[in-house]
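For this view, one protein chain was removed and the others were kept in their places.
Order of writing sets the labels: A, B and C. Residues in every chain begin at 1.
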Amino acid sequence: MELLIQIIFFLLAALILGAGVMVVAVRNIIHSALWLIGSFFGVGALYLLLEAEFLAVVQVLVYVGAVSILILFAIMLTRDVSGQGERLLFQRWWLALLVAITLFAAVITPTLLAQSWNVVPPTGPIEPGQPTGIAGALELGRGFVHEFLLHFEIAGVLLLVALIGAIVIAFEERNRRRKVLTLAEEHELRKRREQTSDANASESALSAPGHPISQSE
Amino acid sequence: MYDVVDYVLNTTFNLGAAGWVVSLISYLMIATVLFLVAPLQMLFLTYYERRLIARMQDRVGPNRVGPEGMFQPVADAVKMFTKEDIIPAAADKWVHLLAPLVVVAPTMFMFAVLPWGPGMTPIDMHIGLLFFFAVSSISAVGLMMAGWASYNKFSLLGAMRAVAQMVSYEIPAMLSLLAIVMITGSLSIVDIVQWQGGLFISSSDVAGVPNWGLGWFVFNPVGFLAFAAFFIAALAEGERTPFDIPEADSEIVAGYMTEYSGMKFGLFFLAQYVLNFLLCAITAVIFFGAWQGPGVNELYALGITPDNPDGNGWFNVLAGVLGAFYFLFKTYAFFFVMVWIRGAFPRLRVDQLMDFGWKYLIPLTLVNVFSAAIWVGFNNWGANEGFGFAEPLGDLGRWAVAFVLTLAINIAAYIVMTRIYGETRRVTFDEQLADTAGLPS
Amino acid sequence: MTIQFERGKVVVIDRGARKLRVGQGMLKGMAVVWHHWLKSFQKLDNFSKTAGVFTVEYPDERIKLPEAYRNMPILLYDDETGQELCTACFQCQRVCPPQVIHINQARNPETGKAIPAAAEFIIEYDACMSCGFCAEVCPFDSIKMDHEFELSTEDHAELTMNKAQLSRPVSYYERIAPTFWAEVKASAYKKLQNSVKRRVDLIGIAPQMVEKVKAMRAAAAESEATEAAPSSAPTKPSAAETSPATDKAAKLAAIRAANAAKQDAGNGGTSTPEAPAGDDKAAKLAAIRAANAAKKAAESGEGSASVAPAAPEAPAGDDKAARLAAIRAANAAKKAKDEQENS
Partner (left out) sequence: MINAVPLEWVLTVSAALFCIGLFGALSRRNMVGILMGVELMLNSVNINLVAFWRYLEPRFITGQTFALFVITVAAAEAAVGLAMIIAIYRNWATVNADDVDSMKG
């Protein structure tokens, strides 16, 4: 059983990290986004392995179902897909690589290894009011309307602000948008243009009696 | 299934298999059965739909292959299998190949939490409902992949439409389910089904209601509005007809499926019909009590004796068969309604679709969430939560007050919303012309 | 600047007084479909109704076609005598808009004189447009429109129909269009009697009936012979009865031969080729001969005949096509000759 879990864990870790590397390494931005989805999915599976069911589902729902779709949409709306003939990275990309590797090798890993993180929390006898077992969706829901109420509301406000902000930023003014006319509208418009040009012509000359414009006005 | 496998392995053959081996084997067996069921459902549904829609259009429908055309889907499947697989030269080969798989796989996952009968849920997750919809949202990625990898404008347009539609209509679907989740207080699908015992009044709301398995959510105002909104959203999610603009063949050939042929196209087809089946099934589960119906609970209870509290095997099987029958009957009835709607209504325009989702369904479902809160308050809350004033009414009285209040709110909301929406949709000819007024002439 | 529009042809539908409209319209639409679904389990027998299955499951069930239904033209012949109603008057060939009818006049083999019957009659079904003009125009009610429509073939050439394939007994047409035939039956038979008088031997007998008629005649002759044996006296009147016809034919043949000779003399040896019945090789030969004749005529026409159509190539192997080509070639030759004469 433990071996099985370890194997699953390593497979997931390989998926997450491999997909992560592909995200930053692949030239085609769409492929990059698809690898990102793979990475998100692996993280979700890891949550499931960590028995955080609700979070795993939310991860899939929000990241795989929404954020990645948003990214794909943004890529397609900006029409810069293949990345052919363009530099993929900044000129000083090696500096970034150095920073990343240094951070991993010199800071995070030693810190991880230097200390035993797996401390067993001081668990006294479980008091009557305290939860037992692993907290799930029920406890989370209760927490959101009791102790984390303010945080929850702030998150809601943040989402609202983001929603409005995104709309405002990405909104294109109506007069700058190219309107696609229907055939009927086009016909009306053409008629109108003819009428105005006629009207201009007749203004310069003498306006003929019985002209459509003079009738309608 | 666990018990059966455990019995066969450890008692009959005395292998002494560990618990996880037994559960692995049993889950594998369940998965195999479900993976066999899914394509069969698809085969049946295609035949069912074609016959139905033909009848509605005064035709006969496929009737040449086998008795009454029964083997038409098999013939279609054979055709799909034997067709040449064409990949466009400009296509992105790997993404093109992966896209149908990414579309199909989530629909198979979704079977994991579907209750087929009493005690016949493959996995009773605590968050089954959320799982169902989270997984269904993955297929949007597959659609996007298909549309983009085909290197075809129709494919891309279809994929964009499909994804925009799926993402938009997920919100009203989830909001309408939120009302139900508020009432039951659980995301587990099994709990939601259990809640719906009773007789037009859920026995979980009012104690002492005879349990005929008819306390479905659709019988109360909150559940009914949620059902209507959810079913409309399900039509959009499943790309059924009034909302089938992603594959509007008169506009964009076949949408994201344009460049697919042979078995890959077959996979898209499979995914679509399995998704439709699942959406009908989940509608039946959440609003129509899945396997709940007269007789199931009684049969189940008959087998229970003090000696074996889990019930007698044969009675369990009988109850399971009856429950599965109810469940499938309801599911196919909803598919009938889907086909009916397809026969009745024309396709919406893209902007109409988006308007309907965002400006009509979402506000309506939000009002419904408010109604659900009132329902929960009157039915479940006591003096501790501040509903002491309702105590003297008694269970039935509180239920009645909640019913009347939510009914009034929902009907008012429906009428007001419909009128407002109807006014905004009515664009007069003058307004259309005024729309062109800003253009340079 | 504001511009006012006239409304134009915008139709404004008055929906009457303001009603509460909250989606009943959609339910109404669904009710209509439901009604159709319920009614679809019965057959639509009365076409003034709108609901019910009206599909005809074609290979199994067939609608009875109306009499006036027309698909492709056919030729009629008399059931008993096998005499064709067609007299090769060329009316149909002239009127045919896509020009798919090709007729060769039968000639007396002895005298070379024209006989009111078609030696060969070809219709290209693949180009026929089923307009029915030929049936309209036919003064002898010989050409009629068929009801048969399952004509698909694997080969294009199979849709070029010769006389044998076109001929149908009168009884067939009587079956598919009884009232139409009843109207014209009397006059058609009367006209047939007239033309039969001028036919000789087996010319004008439908190809299907040739053997049968031969047998019948042989049987008749035999019985005549057996009748004649005991008493030779009655044979003479019978011989006398038949003799006017043969006499006439002989005269006709003589006149025709004379004409042909005259023509030959006047024209430098151009002769209209006849398509010999049934012989492939001969047909080709005829075609080639005709083409040559046409060419020659064109050459001697000194420029004016350059409009003469190009000589058709000798068709490969196909009997029907060969004959068709021969007929065309003959027509071309005639035309060329006419032009030459005109010039």
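The working rule: a contact is a pair of C-beta atoms (placed from the backbone, for glycine too) under 8 Å apart; a residue touches a chain by one contact, two chains touch by 3 or more.
Not measured: the values here are computed from a predicted model.
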(message) Among the chains you can see, which ones touch the chain that has been omitted?
(response) A
(request) Go through chain A and note every residue touching the omitted chain. (result) 1-3, 5-6, 9, 13, 16-17, 20-21, 23-24, 29, 32-33, 36, 39-40, 43, 46-47, 49-52, 54-55, 58-59, 62-63, 66-67, 70-71, 73-75, 77-78, 80, 83, 86-90, 93, 95-97, 99-101, 103-104, 108-109, 112-113, 117-119, 121, 126, 130-135, 139-140, 143-144, 148, 151, 155, 158-159, 161-163, 165-167, 169-170, 172
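Everything below uses one rule, namely that only the chains that are shown with their structure count from here on.
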(message) Using CA atoms only, can you tell me which chain is the most central one in this structure?
(response) B
(request) Report the inter-chain centroid distance for chain A and chain C in whole angstrom, where each centroid is the mean of the CA atoms. (result) 75
(request) Express in whole angstrom the distance between the two chain centres, defined as the mean CA positions of chain B and chain C. (result) 64
(request) For chain A, jot down the residues that touch at least 2 other chains. (result) 188, 192, 196
(request) Send over the residues of chain B in touch with two or more other chains. (result) 433
(message) Considering only the defined contacts, which chain B positions touch chain A in the complex?
(response) 18, 20, 92, 95, 125-127, 130-131, 133-135, 137-138, 140-141, 144-145, 148, 156, 160, 163-164, 167, 170, 186-187, 432-433, 435-436, 438-439, 441
(message) Per the contact definition, I'd like the list of chain B residues that touch chain C in the complex.
(response) 52, 55-60, 63, 340-341, 343-345, 414-415, 418-419, 422, 429, 433
(request) Flag every residue of chain A that touches chain B in the complex, lowest number first. (result) 1, 4, 30-31, 34, 37, 41, 53-54, 57-58, 60-61, 64-66, 68-69, 72-73, 76, 136-138, 174-175, 179, 181, 184-185, 188-189, 192-193, 196
